[in-house]
Structure formats: C-alpha cells, structure tokens
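The complex appears here minus one protein chain, its other protein chains still in place.
Here is chain A:
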Amino acid sequence: MILLAGDSHTTVLKRAHDELHPSDPLVSNIKIGPLGPGYKLSRRFFKPHKNRITFNLPMARNTFLKTTGKQALWFDQNILYGFSLRMHSFKISQNPTWLRHAPYELAAEKGKAPISKAAMLEIIKEDIGSTFEFYELLLKNNVPFFTIEGPPLNENIQVLKRGADKEIILAVDKAHRHYMQSWLCDKGIDIVKAPPAAFTEEGFLKPEYYADREGDVRHANTPYGRLMLQNVLDYLQSHHKSRLQA
C-alpha cells in the first residue's frame, strides 16, 4: 500500500485521486489522508516510541486508523509513505516581516532592513524544524517514504496586497525551497517536486490553478491536484513500480 498524507495541500491530491475510475488499481493501492493543518504540524506533532510513532493530532490518528487499521505509524515495510508536510514557504512568505525586512541580497535595492544569510536560515529552520525531526525519525527506523513538494505561492497573498515586494517574497520562497530540498537531498530522501507547468514565469502559481474557494490564497485547485498526482505516479512508476502492481 502507498499512503500519501500531510497538511491541507494533500486535499487536492485526494480530489484528483477520487476522480479515478473505481476499477483503476491505483484507487486500491494508493490511500490519501490528512495529518493536520500546517500550523499545527509546525510544532512537534508526533511522539517516538520503540517500534511506532504516535501522533498528538486526532486527525493524524484517524487517518492512520482508517487507512492502516492502526492509530499510529508502524514500521511496516509493506507500506510506502508519501508525505506533504509543510513542504512550502507559505507561513513565512506571507508574514508581514517582508514589509520592512528583506534577505540581504535584495535589501539595499529595495530599501529594506537586511537579514543575514544565517538569520534567514534560522527563520526557515524554525518553520520546518519539526518536519525534519519527523523525517529523521522515519530514517532512523528505516521507514520507506518520499516527500511531496507544496504548490507555488499565489501572488494574491495578503502581504503582497499590503505592498510587499514580489521579488522579496519570491526570494524568500526560493530560499525556503532550496534549504528544504538541500536538506532532503543530503539525507537521501526523494522529493516529488511541484510541476513546472504550474509556475508563472515569475515563479508564482498560475491563475488557472487558484483554489476555487473565494479568498483562499494558500491552496491550489483540483486541476493542480491532477498535475501533482501525475507527478507522484510518474515517480512511483520509476522508483517503486512493484508497489504499484501489488
């Protein structure tokens, strides 16, 4: 079985998956469920035990119960996990910090207070620290898993409407993705990246993939979910073909 789980960005994968014909083997082989909202997953949402990981969030426990029959994550080689856990910069990119500050490379040009490279890294680490801690725990216990990147930023996020500079926001997003990808790469963890077709030339989410819900500038829509699910399937075909046939 393949279980794709994570924050609210997993929803569009689920919607796309729900569109598959019931007879499609992918429907029975792949399960998709939520672990919790990103802001709750930014804190330590799990607890390690000798041979399992339990979750502080009821939603995560429920997903594991419904998909694996257990309320915890067990180290079962028959299950491949795909996690989409805060694999995007939304929380830091949309922060009002960028109205006054900027990564040092852009600060002088944009008339903002510069943030050193080291301080930027601290900000990013704070944002994804618990996620990395979770992944390290999975590695330590030889749990097979891969990761799924979140969608590009929507250029209608509040901070941009309040006058933040697009270039700064994109630089922050880029730094976040770069740090995340470098860390995962160093650890030998596979990443299914966001589809390039979903990015505008500047680097934002293309309008055709905006969420349907009015005012939702965080998530993408089902067509984006289709693209992303296809990326996941392509990755599974090339890296875990036998699991798809199981």
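Everything that follows uses one rule, which is that a contact is a pair of C-beta atoms (placed from the backbone, for glycine too) under 8 Å apart; a residue touches a chain by one contact, two chains touch by 3 or more; residues count from 1.
Methods note: contacts and distances are computed from a predicted model.
Note on the omitted subunit: UniProt lists it as "GSCFA domain-containing protein", one of the names in "NADH-quinone oxidoreductase subunit J", "ATP synthase subunit a", "histidine kinase" or "GSCFA domain-containing protein".
Of the candidate positions A:27, A:113, A:139 or A:185, contact with the hidden chain is made by A:113.
Considering A:94, A:131 or A:231, the position touching the chain not shown turns out to be A:94 (whole complex).
The missing chain lies against chain A, touching residues 7-8, 10-11, 14, 18, 31-34, 36-39, 59, 62-63, 66-67, 90-92, 94-97, 100-101, 104, 107-108, 113-119, 122-123, 126, 158, 213, 215-219.
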